[in-house]
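Handing you this structure, nothing more for now.
Heads up, one of the protein chains got dropped from this complex, but the rest are sitting where they should.
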Amino acid sequence: MQRQQVQPPGEAGVIILGGGVIGLSLALALAEAGLRPLLIEARSFGGAVTAGSLAGIGVHMHGMAEFHLMTEACRLWRDLAAKVGNPFEYNPQGQIGFILDQEGMESGEAWVAEESALGAPCRLLTPAQLREIEPGLTGPVLGATWAPDSATVNPFFAARTLLRLAREAGALAFEHCPAAALLSQGGRITGVRLANGQEIRADHTILAAGPWSQEIAAPAGVMVPLRPRQAQCLVGLRQPPGTIRHVVSAVERRGGVDAGYTQIQQSVNGQILFNTVITPVDSGAAGRDRINEVPASFVTSSIDMLVRLFPALADLVLLRSWVRFEAVSPDARFMAGRLAPEGLWICAGDNGSGYCRALMLGRYLAGEISGNSRAGLAPDLVAQARALYAPARFSQQAA
Amino acid sequence: MSEPQTHFRTDEGAVAQILDCDIAIVGAGPAGLAAGEAAAGTGARVILLDTFAAPGGQYSMQPTQGDSPFTDTPAVRLAREATARLAARGVQILTRAEVFHAAKRQDGSFRLAVSQQGAARVIRAGAVIAATGAMERPLPFPGWTLPGVIGAGAAQRLLKTGTGSLGPQGKTVLAGSGPFLFAVAQTFAKAGAPLDHLVEMRRPGVREALGLFLAHPSRLPEALRLMADLKASRARRHSGHMVTRALGTTCLEAVEIAPLGPDGQPGMAAARVLDGVGTLAIGYGFQPVVDLTTQLGADHGHDPALGGFYCQTGADGGTSLAGLYAAGETCGLGGANPARLSGRIAGLSAARGLGFAAAPDETAIKALRRARDFAARLAALWPAPQRLPLSLPPDELICRCEDVRVTDIRAAIQDGAREAMAVKLWTRAGMGPCQGRICGAGLSAVLEEAGVTAIAAGYNRAHLPLRPTPIGIVRAAMASGEWDI
Partner (left out) sequence: MSQPIRITLDGDEIEVAPDLPLTSILMERAPGWRESPRLQARRGMFCGMGLCFECVVEVDGQWTRACMERSRSGMEIRTADQRRSAGGGHV
């Protein structure tokens, strides 16, 4: 492998601010499009929001509007895993949406009906069918949705792979290299100044710093309506393989942006990852930079739900916990595209499920920035992405 | 969907017992015991916690068997007597009690979540003293994961608290670096357990030793006793040597040692194999246990002479977090004397901070300075190796919990991991039950090879749970209503 440069160059084709899974995906797609990307990460690559992700890859329960884009997003992950020998534990394990009450049943039926109509292989399971697919889930469920095509990746290994691929494709990437300010000239963003004073010029600069994007943009007069929301996870000690066979999540209340959620899964190394949030809370901007502990109420609700669904895990030993911060947009969709000043772009607003969309968004913006349709998504998907992700949809509020 | 989630409990009956005190002291070694005595003497209500079955820590660990030759050693007596005095003063001593979570609340008070023999407790405290001590700082070497290769401290614990025998058949080798090896050799002698070989990286010269004891003559008798016991153990002493390999298939069978050249590297041409070895007790030094203080967010410094990352304290034992004090080896290695003195100082300060009448003990402060000077001079005679003393074969393990090889670590660094956290994420090293405590030194040594200093690599801050804890206990503690305020 070639040695990395020690210093960022003074000029680049595109500057990407933020080395999480979004920034890394952008770096890969832009490098493949020949746009000479330079990725700047304040700390470690994939060390913040990305490191706290459960990295679910699936279309299930993400809504009809994004269905085709999400299908493409999932395909890109599947293809990448196949192409590079799956160093990031791409695991098409399938996803169960457990149903505990009548309201959940109605939601589950509606999800399945809509997604099936669009060609997704998901279906409803009776408790008996569920028992066959997920034998350890013996809790009092009325049924479940089943999306056999949902997958997971190892969030750390996937970030590491994307970094390697991006560099191999010609991207430059620097960690521990915080940006201090956007540079502007004649109303146009022309690059960034690093915390160490170095200035880097580029025709395009992309904010891909998740919940930190706002504060990078604000001094340049650009308002980004993203708020940080705390998310967290508990990890139990390694269990025998197959203790939990699939991603187990609560069937989401339809249309609920801030509804509670549950996700339980077993990692490839056997550890049990589980979290149940009853009411998500905003953390406030300051919380995002502290190293927080998980809230007590979250610990109890997560343990209760795990044991309710998987009573055999009542003796599980807790090993780790972590907190992360998701960037939440007003309508719970990504902001991906141009911002008001010329030369400035954004790709942020994961709303807790950025991992799945990362490769797709990278492709999308590579096409938009290069103007080369071969670098981007298919034309029909580009049109959908523009309609769904355009940052301009918030320009009223931003002004 | 969110509705029904609030309507059940894992076990409604399991509620943590709440215990109130002014000062909670975590760790009942020499520092914690001294802190407890000092604090209780001011009238403060004190709770003293320890993971083990009896107070004493590593230094004064209590034998379990009535016929043990260690029943009446000065160190053992010291803890037994201190414990009796504490009990008489009404100090509540919780043994087999492991702190798995700690928080400081907005009102300035602290909460500790404790797992004690299958039960959950929550301790309310006005101030906390972290006297969590030190642990082995293992450096990986070829074969170090073979059963029969144990820490030098583990050997000592087994001899003192067990039946006086290490167990495995075959010869016993004690190896590593530093004065602690002599203490372990002394333990072998006292237990009547055979010690066949002592392999030490460095043997300080007479002049160096003379300098130390001229400055601290009161420490000479203890040192002479250690040397006499070492001789009495009849162990064959290999000075200027190191263990280069532990050999065996399913468990330890032999140990390869080699003399160190002027460059500090083992001369493999002169390496030889000690056959028929059942136990290799190896120790390259210790590191402060800082999980409690890092979780609470106190400032930590790094100094190889103090064992790596340590909790920073002022002259009064206070950390950067008001109400949190640290004593003993949590603040850096130094042995039992600085531990006792810093414990006393922290105990008085914590009480004073809560409004109890407790004048600073100027004598203790002065004595602590002197005790730390001795510890620093002693440490300087045996600098702890920071780098891997020999190059590891690519397949050798760094992380024992997750079976992560040195080649995996090097590849992650090559791919751009430049800090401890990044290496952990990209390799899983440190994600297992030990949470990086055992692989930390090895990992940091591999990062050093790549030019990343220990300070730049940083430490992985501890989070809930500080030690693996059953979810039923975690739930009972967290459902107590004492948190998130």
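Each chain carries a letter (A and B) given by its place in the written order, and its residues are counted from 1.
One rule holds in what follows: a residue touches a chain if its C-beta (ideal position, glycine included) is under 8 Å from a C-beta of that chain, and two chains touch if they have at least 3 such contacts.
Small disclaimer: the values here were computed from a predicted structure and weren't measured.
Asks: Pick out which of B:Ala16, B:Ala113 or B:Leu166 touches the chain that's been left out of the picture.
Replies: Residue touching the absent chain, from the options given: B:Leu166.
Asks: Thinking of the whole complex, not just what is shown, which of B:Ala44, B:Val99, B:Leu230 or B:Leu252 touches the missing chain?
Replies: B:Leu252
Asks: Of B:Gly27, B:Gly176 or B:Gly278, which residue touches the hidden chain?
Replies: The one listed residue touching the chain not shown is B:Gly278.
Asks: Any idea which of B:Ala422, B:Ile438 or B:Ala462 touches the chain not displayed?
Replies: B:Ile438
Asks: If I consider the whole complex, including the chain that's not displayed, which of A:Gly34, A:Gly270 or A:Pro330 touches that chain?
Replies: Of the candidates A:Gly34, A:Gly270 or A:Pro330, A:Gly270 is in touch with the missing chain.
Asks: Footprint of the hidden chain on chain B, which residues?
Replies: 51-53, 58, 64-67, 96, 118, 135-136, 138, 145-151, 153-155, 157-158, 161-163, 165-168, 250-252, 278-279, 289, 400-403, 432-434, 437-438, 467-468, 470
Asks: What does the interface between chain A and the hidden chain look like in terms of residue numbers?
Replies: Per the touch rule, chain A residues meeting the hidden chain are 237-240, 269-270, 315, 317.
FYI, only the chains that are shown with their structure count from here on.
Asks: When the C-alpha atoms of chain A and chain B are each averaged to a single point, how far apart are the two points in Å?
Replies: About 39 Å, centre to centre.
Asks: Given the complex with chain A, which residues does chain B contribute to the contact?
Replies: Residues of chain B touching chain A: 1-6, 8-10, 101, 103, 295, 297, 402, 412, 414-419, 421-422, 425-426, 428, 431-433, 435, 461, 463-465, 468-472, 474-475, 478-479, 482-484.
Asks: Please output the residues of chain A touching chain B within their complex, sorted ascending.
Replies: The touching residues are 1, 4, 43-47, 51, 100-101, 103-104, 107, 156-157, 159-160, 163-164, 173, 175-176, 236-238, 250-253, 259-260, 262, 269, 271, 276, 278-279, 291, 293-297, 299-301, 303-308, 313-322.
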